[in-house]
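All protein chains but one are shown in place.
Chain lettering (A and B) follows the sequence in which the chains are written, and residue indices restart at 1 in each chain.
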Amino acid sequence: MSTEVPIAAYLILAAILFSIGVGAFLIKRNVISIFMSIELMLNAVNLTFVAFAHKWGAVSGQIFVFFVMVVAAAEAAVGLAIIIAIFRTRKTLNVDQINLMQN
Amino acid sequence: MQLALFIIFAALAIAGALNLLLQKHPINSALSLVVVMLSLAVLYWSLGAEFLAAAQVIVYSGAIMVLFVFVIMLLNAGEEEHTTGSRAAYFAGIPGSLAVFCLLSFVFLRESKALGNVHMSNAPAGAMSNIAQISEVLFTKLLLPFEVTSILILVAILGAVVLARKEEHE
Partner (left out) sequence: MHLTDFQIFLLLSLLKVAVVLVITLTAVAYTVLLERKVIGRMQNRWGPSRVGPFGLLQPLADGIKLFLKEDLTPMLVDRPLFLAAPVIALTCALVSVAVVPFGAVTIYKGVDLFEVANVNVGLLVILGITSIGVYGIALSGWSSNNKFALLGSLRATSQMISYELALGLSLVGVVLRAGSLNLRTIVDSQSAHGMISWNIFGGFQFVAFFIYLMSAYAETNRSPFDLPEAESELVAGYHTEYSSMKFAMFFMAEYANMITVSCVATLMFFGGASSPFGHLTDFGGPIAMGLQSIFWFLFKIVAFLFLYIWVRSTLPRFRYDQLMGFGWKFLMPVAIVNIIVTSLAMALHAKV
């Protein structure tokens, strides 16, 4: 049948999303945008987990995604709190200007 | 049906991700990330993971991204300025991500035959629903990791409270 989707298509979609995430992570200059590209990469990885879970007919891949979501939630809470704290002291969100440790 | 769903939502996800990369204002990036997450939820559904699809919508787009939007609104973050560091990032970023993409898709395409197609009947459904299956494994085999995540969340809450609290000067 021609209407069936190969699992590799899902994986390649995940690869595209992950690469865009990597690119955004390196190119973006705003802390919040950089943080969001990390979330994009996590999501791309989650898609591969779900695709492989479907391939093997097992739920352990889906449970891994569940754990990734929990960790991402915790990470977002702490990360955004750090961003708020940085913004209070430095009054900027640009990563090039947050260079107190550099000199 | 499966193919149409995949094409529509894969295109939507890629468009959202590219928009995240190209938009200058963080709030536009955040909203395009929400689009990516919602279309990924539909793709999870098409792979037979209905609980994860719902969790993706509730946790990622409903909680985490709302938090991002909230912080952007709270800090009134403006458009990105480009400074000295960013040109180097272009030279490292674009080739780097292209290399990652080439490597990953090479591996996936090589193994494409072995991976096979998506079958809805192949999905872990049958008599038990997806949620029952997940919870059975989660609360028996993986009980310890599950409990440890609750401690992780507790620590995260405490950390967030400590970090975001205004320091009181006496």
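The rule we apply is simple: a residue touches a chain if its C-beta (ideal position, glycine included) is under 8 Å from a C-beta of that chain, and two chains touch if they have at least 3 such contacts.
None of the values given here were measured: they were computed from a predicted structure.
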* Taking the complete complex into account, tell me which visible chains touch the one left out. => B
* Structure fact -> Cross-chain touch to the chain not pictured, restricted to B:69, B:94, B:109 or B:137, is B:69
* Among B:27, B:94, B:109 or B:137, which residue is in contact with the omitted chain in the full complex? -> B:27
* To do: Specify the residue from the set B:22, B:98 or B:131 that touches the hidden chain.
  => B:131
* Structure fact -> Interface residues of chain B toward the undisplayed chain are 27, 31, 34, 38, 50-51, 53-55, 57-58, 61-63, 66-67, 69-70, 72-74, 129-131
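Note that only the chains that are shown with their structure count from here on.
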* Asked: Which of the residues in chain A come into contact with chain B in the complex?
  -> 3-30, 32-33, 35-37, 39-40, 43, 46-47, 50-51, 53-55, 57-60, 62-63, 65-67, 69-78, 80-85, 87-88, 93-97
* **chain A contact footprint on chain B (complex, rising order)** => 1-3, 6, 10, 13-14, 17-18, 20-21, 26, 29-30, 33, 36-37, 40, 43-44, 47-49, 51-52, 55-56, 59-60, 63-65, 67-68, 71-72, 74-75, 77, 80-86, 89-90, 92-94, 96-98, 100-101, 104-105, 108-109, 111-112, 115-119, 122-124, 130, 133-134, 137-138, 142, 145, 149, 152-153, 155-157, 159-161, 163-164, 166
